[in-house]
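What you see is the complex with one protein chain gone and the rest in place.
Right, chain A next:
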Amino acid sequence: MISSVWTQVPAPPVPPGAPAEGFKAPGVEDFNIPPIFEGVPVLEWFDKPAIQMIIAALIVYGFFALATKKPSIVPGRLQFLAEKFQGVVRDQIARDNIGPEFRRYVPYLVALFAFILVNNVFGIFPFIQFPTFSHPGMAYALAMVTWVIYNYVGIRKQGFGGYVKLQTWPPGVPWAVRIVLTPIEFISNFILRPVTLSLRLFGNMLAGHLLLLVFIFGGEYMLTVADSLVLNILSPFAFLFAIVMTFFEAFIQVVQAYIFTILTASYIGASLADEH
């Protein structure tokens, strides 16, 4: 039921005199996109979100390659945009959260922010209209990359024992509290961090897209299928709300990309922190 170029499934024709069946609210099953290469052995995994992800990577790479192809001291329009983007990530995200060694992690953070942003904006982009990260597998993969990076830099800086101690052994805590606190810190820092990181992105994209589906399909039902005149007249309000919610979604998509990046930076910063 998700409308797009790749997934348009022709609806069965409804005879005009047929009794209208009840409205079926859109649910999670609307996110199961039929595969493109059905039955082809190697390409079976290659569905719409995978294609979107590749397109997003190409867009991000192409934008930054084009913007920095001929760098000049007085930047052109494209170069200015790329520099501004990099500057925001470097100054507001990396420097504030990581500390003095922030410079090495700026490329990863810039790429992460841009990649998530493009993938999220696909959710309201005409003819694509499907947020890639509303499939949880995509978000898990992204969170795993962050998980590996912050654990790796922590272990390299502090040593394995020192790193585990830093994450689970906060200083100045009475021993009775430690019995409870250390397992909680361990679970929270090593297991729950990637889980919440990915579920937050996935859940926001899923919920936002579901909201748009409810308003649009609800409005369509009220306009075309419903028998009552009142519902027909009220249906433009559903579409109006769908438009308002689309703008709200755009805001949420930017905020989620920002939050994913900022949390990655803050986890890296926590791994690198010196003991106080």
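The rule is simple: contacts are C-beta pairs under 8 Å (C-beta built on N, C-alpha and C of every residue); 3 or more make two chains touch, one makes a residue touch a chain; residues count from 1.
As a working rule, contacts and distances are computed from a predicted model.
Per the UniProt record, the chain missing from the shown structure is "ATP synthase subunit c", taken from the list "Branched-chain amino acid transport system permease protein", "CidB/LrgB family autolysis modulator", "Helix-turn-helix domain-containing protein" or "ATP synthase subunit c".
Within the set A:182, A:196 or A:232, the residue that contacts the chain not displayed is A:196. The set of chain A residues touching the chain not shown comprises 22, 25, 28, 92-93, 96-97, 196, 199-200, 202-204, 206-207, 255, 258-259, 262-263, 266.
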